[in-house]
Structure formats: C-alpha cells, structure tokens
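One chain of protein is taken out of this complex; the other chains stay put.
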C-alpha cells in the first residue's frame, strides 16, 4: 500500500484529501498510479488530463511520471504552487 | 565671496573645515578655484594633485572642474564617499 | 544553518532581522523581503485570503531552497517564515531574511529564495472576492523569475 494525498483545488475537485492505494504489481511508477486514477471516472480523468497542470511529490520531494514507487511511499498531487 | 567646505580626510590633511573665498574675476569655474588652491603651498598642491581622487559639489550637488560659480555659492571638496 | 518556520501567527520583521545580527560582529549586510496580501489581484477586489500548505513537505522544501542558496553565495545565515491559514489585505504572508558579509550576496540570495519559494514550496492561495472564492492561478512570470537562476552563471548579467 501507498498513501495518496491531494491538495488545494485538486482536493476540492476530487473531493478527496487522502486515500490508501494498492500499489500495482511490477515496477510501478507515478505514471502507473496516474493511469489507474484516470480510469476511475470523468472527474478523475479530467483532473489528470494530459493538458492539465498538476504537480506530484513522492515522500515530500518533487517527482514526475517516471519516479518509481515502493510500498509505504507518500505520493501527493497538487496544482502549481502559489505561496509567497 | 563664496564658501569653501572640506570634509573627511581632505579636511584633516588641509586642517581646514570651511573658509570664505574671494571669487576670481571673469567667468570663474570650479577649475579656477582649484588652480588658486593648488598654488597655496605643498600641502594644498598635493591634496589637489591631478592624479589624486577628490570630488566637488556646488550648492550641494555633485559638480566638476567646468561647473561655473557665482557669488554666494557653496563649494565643497571631499574624498570619494564611503557610506552605507 | 537556515531557520525555517511555517505558522498561522503574525511575525515581526524587526525581530527576525535582529536575530540574524544578534551577538555577531561579522555580519555586514542583511537583505530582507516581506510579502503582503494585496486588496487587488488580477483585477478583482480581495477581501480575504486563505493559505493552505503541505505540512512536512513545506519545511523540507524551504530548507532545501536555503541549502541551495548557501551553496551559491557566501552567506552567514538565513530565515524564512511563511504564514498559513486566513489572512487579510495588509497582512504579511512571508519573510525571507539573509545575512552575509557583503550586500551583493545577501541581495542575490534573498531574491533567489523568494523566486524558488514561489515555484517550489507547496503553498496554495485561495482568495475571497465579490464574485466568490477562487484558487489563485500560478503565474508564468514566477516561473520566468525562477528560471533566471538556472543556467551557467547566477542569473545576472
């Protein structure tokens, strides 16, 4: 299992702040997980549509679709940051 | 008459903070005054030697040798500034 | 060496600056930036602002940005304080203060930290305007500001 976290507009759009997620078999990456999320329903496929700007962090470090995942990882999805 | 002011190392070297000075006739400039000061003695000619770095302000604005002078002007001589 | 804080409470800029110089005699320069909530953003009147963040990652991201600055310039110390939660126009959001022996390093590092914070630290702003609430969109000008610092030099001519 891994943890998926959602922040800001992404959290509101998906109506989900956090969920446990079964790590797909093989050599899973962020891309593998995103593919599964996209296949859930229209809300999810739209949120992670290719043209849409979102960011991902693995274990609190910026990551990308190719980043490999292992059990226990914390994967966070969020829109581009706007602090400061 | 005009006022001549000296600051910092220049004031110490010349042992003079302020003096009244008779404005030379004709169309006097800062250069005219500096020529007169240089002719005073070795201390003065050395302080205003061509290779030596000094600055001049007329009526509290940065000026140069060509700046024209009129009665009542305040002419200040000082080394390059080092504040901040 | 950097001091990083995320908090709901207001901060005092004077106290943060003083902390960088206190008891030291080698600090010649402190450059500081304070960001505040404006009542106008992208043409809409803002009555309130709420800042969300990613606890844990925020502190780590800020510390990494400071470490990167320390590797690029000759710095003595750094402080970053970022507020979260509800804020109003006129409230301070963020403070970045950098101490160094010389001003060039302090200025460059302070601006660098702000530019990177704006594009890398996980904070998100939600504005309350007359037409309702809206999440603030990231600005391409912030990406461009951060991109100045990549490449061979330190981003300056």
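By written order: A, B and C. Residues from 1 in each chain.
Here, a contact is a pair of C-beta atoms (placed from the backbone, for glycine too) under 8 Å apart; a residue touches a chain by one contact, two chains touch by 3 or more.
Being a predicted model, the structure only gives us computed values, none of them experimental.
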Problem set entry | Partner chains on view for the chain not depicted | B, C
Problem set entry | Among C:2, C:62, C:75 or C:145, residue touching the chain not depicted | C:145
Exercise. Which of these, C:29, C:62, C:84 or C:121, touches the one chain of the complex that we don't see?
Worked result: C:29
Problem set entry | Missing-chain contacts mapped onto chain C | 12-15, 17-18, 21, 23-40, 89-90, 92, 101, 103-104, 106-107, 110-111, 114, 145, 148, 155-157
For this session: Name every residue on chain B in touch with the hidden partner chain.
Result: 5, 7-9, 12, 53, 57, 60-62, 76, 78-84
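As a working rule, only the chains that are shown with their structure count from here on.
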Seminar exercise, completed: Separation of the C-alpha centres, chain A versus chain B, in whole Å, is 72
Seminar exercise, completed: Contacts with two or more other chains occur in chain B at residues none
Problem set entry | Two or more partner chains touched - positions in chain C | none
